[in-house]
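Taking it in order: structure first as structure tokens, then the write-up.
Note that one protein chain is taken out, while the other chains of the complex remain in position.
Here is subunit A:
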């Protein structure tokens, strides 16, 4: 398993389109993807999971990837968490 702590950069947080893109990307990898904010942990392949985390700009989130191509997935997904979409 590999992990990285990321800080959300998008001004409106990780809602809506950015969240959708993240889930689509996560789903394209065979590895399992998890996000943890504080005490809440969510499946990174689930839009519902991501939405219940309610990620806002400046939030710290722990990204964990476990399985095949985990390094590649970690790099791409971490970059998405720190992207500014607008």
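Assume a residue touches a chain if its C-beta (ideal position, glycine included) is under 8 Å from a C-beta of that chain, and two chains touch if they have at least 3 such contacts; residues count from 1.
Quick note on the criterion: contacts and distances are computed from a predicted model.
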Missing subunit (named according to UniProt) among the choices "Phosphoenolpyruvate-protein phosphotransferase", "1,2-phenylacetyl-CoA epoxidase subunit PaaD", "NADH-quinone oxidoreductase subunit D" or "ABC transporter permease":
"Phosphoenolpyruvate-protein phosphotransferase"
Absent-chain interface residues of subunit A come out as 12, 15-18, 20, 23, 42-43, 45-49, 51-52, 54, 85-86
